[in-house]
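All protein chains but one are shown in place.
Chain naming follows the written order as A, B and C, and within any one chain the residues start at number 1.
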Amino acid sequence: MMEAFFFLLFATMAAGGAIMMIASRNPVSSLMYLVLAFFALSGVFVMLDAHFLAAVQVIVYAGAIMVLFLFVIMLLNLGHREDIDMRGHLARLVALVAGSGLFAAVAALVFRGEQATLAGEESRLAVEAMIRSRGAVGALAEPLFTSYLVPFELTALLLLVAIVGAVVLARRRAP
Amino acid sequence: MNLDIELASLILSAFLFAVGTAGVLVRRNAIIVFMCVELMLNAVNLSLIVFSRSLGLEAQVLVFFVMAVAAAEAAVGLAIIIAIFRHYEGVDVDRFNLLRW
Amino acid sequence: MLSLPLLLQEAHAAYEPILPAWILLLPLIGAVVNGVGAFNWRGNKAIPSIVGPAAVIGAFAIVVVNFLAMRAAAPHDPAIVSLWTWMSAGDLRIGVDLQFDQLSMLMLLVVTGVSSVIHVYSVGYMREDPGYSRYFAYLNLFVFFMLILVLGANFAITFVGWEGVGLCSYLLIGFWYENREFASAGKKAFIVNRIGDFGFLVAMFLVFVHFGTLNYETVFAAAPAALAYGGAVVTAITLFLFLGCTGKSAQIPLYVWLPDAMAGPTPVSALIHAATMVTAGVYLVARTSVLFAMAPVSQAVVAAVGAGTALLAATIATQQYDIKKVLAYSTVSQLGYMFVAVGIGAYTAGIFHLMTHAFFKALLFLGSGAVIHAMHHAYHEVHSHEDPNDMRNQGGLRRFMPITFATMWIGTLAISGIFPLAGFFSKDEIIWYTGAYGYGILWGIALVAALLTAGYMTRLMVMTFHGENRTGADAEPHLHEVPAVMWIPLAILAVLSIVGGWVNIPDALPVLPAVHALHDWLHPVFEPARGILEAHGLHDAHSSPIGGGEAMWAGISTVAAAVVIILTFRALVHRTWKPAADSTEPTGLAGVLYNKWYVDELYDRTIVLPLLALWRGCWRIVDAGLIDGSINGLAAGTRAVGWIGSLFQTGRVATYMFYFVTGVLVILATFLL
Partner (left out) sequence: MSFFESHWVLTVLLLLPLAGAVACLFAGKDEAKHVALVTSIAAFLLSLPLFWVFREGTPAIQNYVSIPWIGQWGIAYTVGVDGISLLMVLLTTFIMPMAILGSYSYIKRQEPTYYAMLLLLMTAMIGVFIALDMFLFFLFWELMLIPMYFIIGVWGGERRIYAAIKFFLFTAVGSLLMLVAIVTLVYLYYRQYGVVTFAYNDLVELPVTRSAQFWLFSAFALAFAIKVPLFPVHTWLPDAHVEAPTAGSVILAGVLLKMGTYGFLRFAMPFFAYAATSDVVVYTILTLSLIGIVYGAWVAAVQPDAKKLVAYTSVAHLGFVMLGLFALTSESIQGGILQMVNHGISTGALFLLIGMLYERRHTRLIEDFGGIAKVMPFFAFAFVVVALSSIGLPGTNGFVGEFLILIGTFRTHPVAAVIAATGVVFAAAYMLPMVQRVLYGPVEDEENRELTDIGLRERIVLLPALAMIVLIGVYPGPFLEKTSASVDALLQQIEMRASQAPLEPLGTDVRFDHMPILGVDED
């Protein structure tokens, strides 16, 4: 009961934040709604036993990346722009149709696939046992540093490249 | 009330994704479009975490990578937006059509 | 049993050709040496002067030796000299084989003999020309190919010579290539000849398909059994061959190139376009007499075309002013006579006239060359640009050029058929047999053409040598007789024009002894064809279509010719002509004849121009329009589709997002449905 309540709470917060993000005029408000949604999502992550990822979500996403966005909005001085960047009625209608269509389609697929559970009970138990024995971090670290070591290292390289790239792109060119 | 969290999470994921899509379609501000893309990424992450409970923890590894790549992408993407802003003096996606030559 | 044919062969193999390859090699070597000389020692006149004539005279000497050997042996079958295998593929075997028989021997004598004389003459005539060495290279090469034509033992080798002489004719007509018209005349000759050669080729294909070989001996031996008399095949073969002959020997409808061919140096006209090459068609019909004898339709065609050409050309000749053009049409006309002869089956008569014609027409051409040489020299001295060839600019030349004058009168009398010169015997024989074999209309035409011949030749002589001189007062003192190197050949040919006919004197003539030397000589060659003809109803009526014997008609024709000559002479000798520059173009019938019945114009309008238009249409419309147009249209269409597609590529993120979402929805929908 408790679980259900919290889930619904987080879910409502996430969904509401998302809707408000695309609906609010001010980019800064949009961003704040998005941060709210991300926080709520990390709650959902916890309820799904992904504690480590929930933490990363808060620290990296809601924290670092969103702050980066905020910086940029401030930098470009977009914060108090009142000129609406919302498209016209036709576009809104299209977006509504597309969005609800997409949602309906995926939801239908989810409900249809529910009967045929994705995997047997055995693997579910194995995953839970893994989390119990190694803890949330350990369970994730095991494959990350063994089977996926090379992609992991490549990620490091990617981040380096991204930093260099960002600097190069955003640098003010000498006149 | 007996709520299947996994099922509900998948529905939530679908909803967030749909909202992100709608946002991309409806907004002209490049940064907000960008934010919508981030939202869609998170929706997918949510799905992956749901699947990780039954299919193995590799799915969570993938979420981890998605986050890392999203960070890189945000850095580069925002840098591009800054560059574009300097050139066009605006971030309205309708004002530039760089994909066409 | 096996040895019997071998023994028979042995018996007839008494005659072995002596140095056969050298007959060909000497002129070829001459051509090569002179050809090298044309590039490397252009100023040197001595080497061509010696090498050119020597090569041909050497060949002539070998031919004479061979002739004597053959006369002694009197072989019945031809002697074949195989040099090497030319083409060999599938069932086809073509050897480079030379055939020595009485016909080719006679032709060898005529060709090398007349060539020798003309080569010597050329030394004088062409001496001042900058292309002297090149000239002799071409001339020697011509002799080489002409000898191949004559000696070929199969159709293919003959064809090599046939096209080879055409090539040399082309090169020599366009010898002064810097003159655009001369070069065009050469081109015209070659292309018109090619039309004839097409016929020759097709005839060869037919022969090969039906006989499996192109060797004369085999084909002629097999023909009577293999092909039906008068059948479609043999008719087709002979008609296609005759198409070749009309090209090479300038008969209707392909005669138009020969008058233009007078653009070449005059000795060339004498050698190639009078004495030798143009008679190749007559030679070919005689050579393939067996086939023609089997095809009465073809025979009739040959004879009719010959007669028609003889008359047509003779009429044109009466109104020409260019001395060489008169002689050219005269040649066409005389060739017509020869075709009449070989067409009606009087092969010996045809070859006889071929031989005598070679003498007197070469003489006349060389004589005209002497006139032109003198005229050109005189005009050159006074820097005049008058036309030395035009008879309206000549006249009264007998005072300046007595030898030329005398020898040319001999030639004129010979060609007119005045007793006892060469032309009398040969032409009379043709006319007589035409009548006696029952070709009444042709006989009449031949008689009329003979009188025309006497007329236009007398006109030529009068305009050139008699009356007042019209060269112009300043040029007149520079007119001189030609040097000895040029008039000696004239003299030699004059003698031959007198005595050349005495090898064949009919029985019927009173007083004279009957001589059958030529008939007897050629008998082995024409025996099979004559056999076929006689077996199928050829008979000698011994009287003309309107009665009268041979002696009577010979007398009538020679007297008539003499009368025409005298009348023409008297009519024209006191007439005055304005020099060419002051003359207007003749009108009326004379104008039509002067313009050669407008045949060239007719060909131009009905064949050449429409063809060119068609070809241009093929290029512009079919190639550039239809084919390239459709290909380029395809490319343009692709580009258009791409352009329409590019309209969807706005370059805006939102548009692509829209497409993307639409696509995702469609995919999801397919999952769901």
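Simple rule for what comes next: a contact is a pair of C-beta atoms (placed from the backbone, for glycine too) under 8 Å apart; a residue touches a chain by one contact, two chains touch by 3 or more.
Source: prediction; values computed, not measured.
Novice: Could you list, sorted by label, every displayed chain in contact with the chain left out?
Specialist: In the entire complex, chains touched by the missing one are C.
Novice: Based on the whole complex, identify which of C:F136, C:F190, C:F339 or C:Y456 touches the chain you can't see.
Specialist: Looking across C:F136, C:F190, C:F339 or C:Y456, the contact with the absent chain belongs to C:F190.
Novice: Return the single residue from C:A79, C:L172, C:M204 or C:M408 that touches the missing chain.
Specialist: Answering carefully, the residue with contact to the hidden chain is C:M204.
Novice: Pick from C:W22, C:F67 or C:W86: which residue touches the chain that isn't shown?
Specialist: Considering all chains, including the one not shown, the answer is C:W86.
Novice: Spell out the interface residues on chain C facing the chain that's missing from view.
Specialist: Missing-chain contacts on chain C: residues 38-39, 84-92, 156, 159-160, 162-164, 167, 170, 174, 177-180, 183-184, 186-187, 190-191, 194-195, 197-198, 201-202, 204-206, 208-209, 612, 614-616, 618-619, 622-623, 627-628, 631.
Heads up, the rule we're going with is that only the chains that are shown with their structure count from here on.
Novice: Counting only chain pairs that touch, give me the topology of the graph as line, ring, star, complete or other.
Specialist: Topology of touching chains reads as complete, every chain touching all others.
Novice: How many Å are there between the centre of chain B and the centre of chain C, using C-alpha atoms for each centre?
Specialist: Taking the average C-alpha coordinate of chain B and of chain C, the gap between them is 95 Å.
Novice: Distance from the CA centroid of chain A to that of chain B, rounded to the nearest Å?
Specialist: The computed centroid separation for chain A versus chain B comes out at 7 Å.
Novice: Based only on mean CA positions, could you tell me how far chain A sits from chain C in angstrom?
Specialist: Once rounded, the distance between the two centres reads 101 Å.
Novice: Give the residues of chain A touching no fewer than two other chains, as numbers and ranges.
Specialist: Residues 87, 91, 94, 98, 102, 106 of chain A each touch two or more of the other chains.
Novice: Which chain C residues reach two or more other chains?
Specialist: Residues 654, 658, 661 of chain C each touch two or more of the other chains.
Novice: Taking the touch rule as given, give the residues of chain B at its contact with chain A in the complex, in rising order.
Specialist: Where chain B meets chain A, its residues are 1-3, 5-23, 25-29, 31-32, 34-36, 38-39, 42, 45-46, 49-58, 60-61, 63-65, 67-76, 78-83, 85-86, 91-92.
Novice: For a test of understanding, state which residues of chain A touch chain C in their complex under the given definition.
Specialist: 87, 91, 94, 98, 101-102, 105-106, 108-109, 112
Novice: If you look only at chain B, which of its residues touch chain C in the complex?
Specialist: Against chain C, chain B makes touches at 21, 24-25, 28, 33, 93-94, 96-101.
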